[in-house]
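Showing chain A:
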Amino acid sequence: MSFSILLEQLFNGFQYGMLLFLMAIGVTLVFGVMRLVNLAHGSMFMVGGYLAGAAAQATGSFWLAALCALVGAAIMAAVIEILIVRPLYRRGHLDQLLATFGVTLTLNELIVVIWGRAPVFVSIPDILDGHTEMLGFPYPVYRLAITGVAILAGLILMWLVAKTRFGMLVRAGADNRTMVAGLGVNVTVLYTLVFALAALLAALAGMMSGPLIAMQPGVGDPILILTLTVVCIGGFGSLKGALVASLLVGLLDTFGRIFAPQWFGAAGNALANMLVYVLMAAVLYYRPAGLFTTRGGHS
Partner candidate 1 sequence: MNTTPLLEIKNLKKSYGALSVTDDVSLTVEKGEIHALIGPNGAGKTTLVGQLSGLVPSDSGRIYFEGKDITGLTTAERAQLGLGRSFQITSVFPTLSALENVALVVRAHAGLGFHFWKAAHRYEAAQKKASEWLAKVGLAQAGDGPCAELAHGELRQLELAMALAANPQLLVLDEPMAGLGPTESQQMVQLLAELKQHYGVLLIEHDMDAVFSLADRISVLVSGRVVFSGSVDEVRESEVVQRAYLGDNDE
Partner candidate 2 sequence: EDKIKLGFIAALSGPLGVLGAEQQRGLDLALEHLNNRLGGREVELYTADSRAVPGVAVQEISKLVDKENVDVITGGTASNEIMAMVKPIEAAGLTLLGTNGGPSPLAGKDCTPNYYSIAFQNDQWSEAMGRYMNEQGIKRAYFIGMDYQAGWDHVGGAERTFKGENLGKIFTPQSQLDFSAELAQIRAAKPEAVFAFYPGSAAVAFVKQYAQSGLDIPLFSSAGVDTLFLPAFDDAAIGSVFSSHYNAGIENEANKQFVADFTKEFGRKPSLYAASQYDAIMLLDKVVAQLPAGEIDRKKLQELIGSTPFTSVRGDFKFNHNHMPIQNIYAQRIEKGEDGKLALNLIGVASENVEDRYAAECPMGK
């Protein structure tokens, strides 16, 4: 394998990793803050993609569509939070798992009812279309853009959580929501905001994936599983962990897909897919609460 193709594959792995990171931030944030395991996170990815598709068709503008997708998903998430998720904070993980599983099933089907089973696509806006020659190989501009946006979103979020008072309150709420309220801060709204923010990030990932992959009912499911894997590897509640694990998984997946079929022949594809989970088991064996354990991250 020549150096330039190796580099290109590194880029691919990195880009994939960053997309996963966008998803993982949401899961880890919602868990870190509200101790909520959210299986409906994949649906937000899907909803983002679909809303963008529908809005693009209606308005003809990618940028408007992007806005619609983000705002729409955030509003929907807020509604879900208020109606369904709120009572779940006080429940155990099992109840949360189940209820959000139900939400996923419902949303998947709702998409079918509204948009049918045909895949929905968004066209890439002209300035992001095509490819650019860099470091000796052509690379799709759009994928570069995804990477950029994900990095930016990640940085903003890390800053928000680590450095701002909003972030402090959010983390304090994670520790003890009653106590935060007892000190005069409204947690309920804070939670709705965080939940919507997480959904917005997932929708961003979905919206950006739209032009690359086919949006179809249930597209969010496999992404969700990978995201959960990433978050487990990184450590629930840890943003740093999510970042490291996303990149690990992105690269492992990309290189696994290239090499495993070469090494294992026909069975290679399946084995390549397995790698990520082997990594997860290995990591959890040595660090039962993920790479970057946060206080209270292990329940």
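Quick note on the criterion: contacts are C-beta pairs under 8 Å (C-beta built on N, C-alpha and C of every residue); 3 or more make two chains touch, one makes a residue touch a chain; residues count from 1.
How these were chosen: all candidates are chains of the complex that A comes from, given by their letters.
None of the values given here were measured: they were computed from a predicted structure.
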Looking at chain A, find the partner in this complex that touches it; the options are 1 or 2. 2
Quick one: in the complex, what on chain A touches candidate 2? 1-2, 5, 8-9, 12-13, 15-16, 112, 116-119, 121, 123-124, 129-131, 137-143, 211-214, 216-219, 222, 254, 257-258, 261, 266, 269-270, 273
